[in-house]
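One protein chain is absent from this view; the other protein chains keep their places.
Chain lettering (A, B and C) follows the sequence in which the chains are written, and residue indices restart at 1 in each chain.
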Amino acid sequence: MTRGGFTALHFLLAAVLATVALCGGCMRKGVRLADLRAALPDASTVRLYDRPSDDGSALILEWGKVDDVVEGVSYAVEVAKSADDFETRQFKTVKVELTEDSLKSADPKYFGFSEANKKFYVATILPAKLFPPAGAPELTADHIKKLVADDVLSKEQSKLILAEMASDTPDEKLTDEEKACRKWLRRLKLYPRVMQLADEGKLPESKVQRAIRAMTDETADDALSGGDKADRRWLALLAAFIEKRDTKQRDQAAKAINKGVYYVRLAATDGRKKAYVLQDREKVVYSGQARVDTFKRFKLNNLVFALAFSGIVLAFIQIARRNPNLFIRRIAGLEAVDEAIGRATEMGRSVYFVHGLGSMGELATIAAVNVLSRVARRAADYDTRITVTNINPIVMAVSQEVVQQAYTEAGRPDAYDPDDVALSATSQFSYAAAVTGRMVRERPAAIFLIGSFMAESLLLSETGASTGAIQVAGTDSEHQLPFFITTCDYTLIGEELYAASAYLSREPRMLGSLRGQDIGKAFMMIAMVVGVILLTIAVAVAWFDADWITHLVKVL
Amino acid sequence: MTAVDNTQTSSSSRRTIELVVLVGLVTAFGIISALVRFPLEEGEKLRDVIGIIIGAGLTFIFYSFLYRDNPLFKIAENLYVGVALGYGAIITWRQSLRPEVYDPLFRAVTSEAFWHELSYRVVPIVLGILLMTRLSKKHSWLSRYSYGLMVGWGAGMGIFVVTDSYILKQLEGAIRPLQKIVTDPDVAANLSFFDQAWPVVGSLVILIGTVSVLFYFFFSVPHKRLGSGFSRVGISYLMIAFGASFGYTVMGRMSLLIGRVQFLMFEWLKIKQ
Amino acid sequence: MWYKRTIPLVIVFVIGVLAFAHNYVPYPEADDFREHMTKWFMIIGGFGLFLGAYSLLHMHVSRIRRMQPGWAYSAFVFIGAAGMIIVGLWNDGYGPLESAPSTAKTWFDWGFDYVQIPCSATIFSILAFFMASAAFRTFRARNVNAALLLVAALLVMFGRVPASESVGAWFGQQGFFPKIADLIMEFPNLAATRGILLGMSLGAISQSLRILFGIERSYMGVGD
Partner (left out) sequence: MATPQEQIKRMTIIRHIIYALVAAAVVLPYIVKMDMPFSASKWSKKMYEAIDKLEPGSRVLLSFDYDPAAEAELYPMSMALLRHCFKKDLIPIVMTHWPDGVGMCKKACEEAAAESPKLWGKEKISGRDFALLGFRVGGADLILNMGENLKGAFTKDFYDEPTAGMAALEGVDSLRDIDMAVDLAAGIHVQVWIAYGHDRFDFPLGAGTTAVIAPKLYPFLQTDQLVGFLGGLRGAADYELMLEQSGKATQGMQAQSVTHVLLIVMIVVANARFIVNRLRGKQEA
């Protein structure tokens, strides 16, 4: 400024500017105090309480919605650690805009779907966010000075570092040297934390020296010698350890902060003026404490469904144990079994049973073995040769047992030849190659492809179809179903295979589960049909409200 | 082991022809590779070029399976299994055991870190080692402790998650009013009858489909009369869905072939698009 | 014996119930429990991976030892595996304990890029040929269901490639065929897929239950 100092002209200019600014402010936020007061809810509707169903990290301040609020008004929720802190202005403010999102109904996860929720505003108070725990000590100029004093850093180096600490140029605009310096600074930032660790006695002196050496070394990564490189990598590990420790400590501190008692005032504001909720002319201070709840109420529908369905399944398994003759409907593919074996007998050719890739633990394989027992029994009855191809040794062993049993039951144990149930190959495509090769040469009259299949399914069923055999397939491998359906005469689709297996084996765990699942399906079918009809009518005629149906299955 | 051996009747003269053709093809492959890829262009590394040629060669060997199963195919197949095995073993070490077991213990920065990590990891490491007992017949019961822990966790967690994400969430998606709700009256007025009817039809199609498919997999009642009609609707839906899946699978398999052809054309032969 | 059978079953039940129940509890400790358990499984799973590799190797070893037909080919499994493991451990001179510098391409990467990728991609692409052959020789509209399947498949196949837009453009309706494919996907396909998904989910829950209550014990392996 010139020597003329503060002239009248300057003063005038400043005054005009100030007026304009003030007026502008008034035009923008010009809400009268009376309007602010009118926006205040009735003190009796204001409540501070722990947020339900949560992990104890939040308090909720709730107050009644006031109609006809002048535009430009919002609410300010002031939070303090003690009631006296309001006097010393040591409080934090949570702003609440008057939008739909601030209504209690906007968060059904914690407050449910009650219609009354639309009449309340809520402010979520997160103590750990408002009063964050103290962070790790920062690197300051004093630290650098100390390093220089200890002769670890040179004067020039300290100047470079101090300059870099003050710089806020974005990374892209730096020169290569400055980039290197910034990397160096990143390492040095660990210094205060390392010293803290040393003070706590957690880091022995030799390791502190190693850390300081690695931190203060300004050489670029690729120019380092072997030992220094190892030091720097070790420093990176130390840095990771420190950060992990810090995070853990911060989390613990946050938990402690969440446990405290907090004091809250509510005010209507236009951004500058505030009108507080009063009672007997005193600003009302609410206090409350967050606590950890014991149950997530919003997961109630999940719990009820899971428990009810589990109960039903377990009950039916028990029932099936007592009465293995539970009804299962006719399954088309199973009847084809007899037909196919009959045809094979007429033609005097053999029957193939091709196992999928599954191991013995898989449901599809267990089902396949159950179907095999039926097929083998029929083949034994009709005196038709049966060939079982396997890829898994355990499945082979089980299959041999099943087929032998079938022959024994048919009264012709001598007709069983274990070589007919053999391992064909051990990998996917060689299995396909081996089995298709045999099919083409031996031309069976009927082929059963049952179990879990992968990409080889197409090769097997295509070759089978082209030899003119009757093919019956069954799998729960969804991707392969289209190929079986187009190339085979009958296909057991997905769960039909399990049902067929349960039907044949009468095993209680299969039967019972199947029946239990049917109850679940019935429930879902009914829920869908009834739900859609009710909702549709409700929307069309608007006489009643059917949203509760959606809320029942809502996942929050 | 038998292969797709369709040429049982082929005579020895046929074998000779096949061998000659094979040698010819291999030579041609070598010559073409050499002509196209050598001398090296600037920026190319010899080992990458050799790699590409080997990759192309392996690709052709695998395709030779289309003509007939042959020893070259079997060699390549087993080599591939081996390479995959080796890769898996190294990745398991580098990406699992080293960062989870070795590093935390043997490269701990302070003694506090070491004891902390050890107390945290000792149980799973022991359980992991117990898992290995599955290989022995006598001690394999020890692995049941590890499997039990994993299987139990998976089952319990699964019940909750499946109920949440696949059942309730899908029911929520299914239970919606048939008509599209148009809140803006101006828009509603401009919609023609068909515009309003389409969403209803669409929602109905979905509702009937889902319910009838569920009914098709319903085994507790006989599918007679009405039920049989309904389950027939269900199977039709399934067939259309399988058709869609079929179409997509064709697309996927063809894409894989296209990918290989692109590799041969662009990387091996260096044809510029 | 109780420690061979009963204790594992008790472990399954207890851990299963905890895994189920902790989801309904908002305690921060519940989340910590989940974090610990899942981390444990990540560590145990690492050993499991080796188990898989070992049993594959074991299979080929026994094949060679028993001189099964084609045993000589199994030798190539060992050549491939040994090659990869050696370059993997050598790691461009960095050894097994440290990773090679980031941008460098090691011999290990070389093996992956030029042997594993071509082989595995080619094996699966062979299916394209098989599929074409099957399409011509065996995909028949044998009955109404198969006919429905084929028609839907053809429409989706056509609607998903650019050719359909070119053909549509001749009739002035560029988006016609893609639209049809979309309709199939978004209505009948969605409905059927959802039906299957719901059914399967119930199946998965009841399977989990059978495991929890010890009715299904196949994970325990063979033996007493």
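In this section, a residue touches a chain if its C-beta (ideal position, glycine included) is under 8 Å from a C-beta of that chain, and two chains touch if they have at least 3 such contacts.
Being a predicted model, the structure only gives us computed values, none of them experimental.
Shown chains touched by the missing chain in the whole complex: A, B, C. When the omitted chain is restored, the residue from C:17, C:49 or C:215 that touches it is C:49. If you put the hidden chain back, the residue from B:73, B:166, B:237 or B:268 that touches it is B:166.
Among A:96, A:239, A:292 or A:434, only A:239 touches the chain left out of the display. Within subunit C, the residues in touch with the undisplayed chain are 31-32, 34-35, 37-39, 41-42, 45-46, 48-49, 98-99, 101-103, 109, 112-113, 116-117, 119-121, 123-125, 128-129, 131-133, 135-137, 139-141, 150, 153-154, 157-158, 160-163, 165-166, 174-175, 178, 182, 185-186, 189-190, 193-194, 197. Contact between subunit B and the unshown chain involves residues 6-9, 66-67, 84, 87-88, 91-92, 95-96, 99-100, 103-104, 153-154, 157, 161-162, 164-166, 169-170, 172-173, 241, 244-245, 248-252, 254-262, 265, 271, 273. Along subunit A, the points of touch with the absent chain fall at residues 236-237, 239-241, 243-244, 247, 440-441, 443, 466, 478-479, 555.
Operating definition for what follows: only the chains that are shown with their structure count from here on.
In whole angstrom, the spacing between the mean C-alpha positions of subunit B and subunit C is 5.
Averaging Cα coordinates per chain places subunit A and subunit C 20 Å apart. Those residues of subunit B in touch with two or more other chains are numbered 1, 65, 77, 81, 159-160, 163, 167, 171, 174, 207, 210-211, 214, 217, 238-239, 242-243, 245-246, 249. Counting partner chains per residue, subunit A has residues 299, 302, 306, 309-310, 429, 478, 482-483, 485-486, 494-495, 521, 524 touching two or more of them. Those residues of subunit C that touch subunit B in the complex are listed here as 4-5, 7-9, 11-21, 23-24, 36-37, 39-58, 69-70, 73-85, 88-89, 96-97, 99, 108, 110-129, 131, 135, 145-146, 148-157, 160-161, 181, 184-202, 204-205, 207-209, 211-212, 219-224. Contact residues on subunit C toward subunit A in their complex (touch as defined above): 20, 23-28, 31, 59, 63, 98, 123-124, 127, 130-131, 133-134, 137-140, 142, 145-146, 149-150, 153, 196, 198-200, 202-203, 205-207, 209-210, 213, 215-216, 218-219, 222. Across the complex, subunit C is touched by residues 53-56, 233, 255, 292-296, 299, 302-303, 306, 309-310, 313-314, 317, 360-361, 363, 394, 426, 429, 455, 458-459, 461-462, 465-466, 478, 482-483, 485-487, 489, 494-495, 498, 509, 513, 516-517, 520-521, 524 of subunit A.
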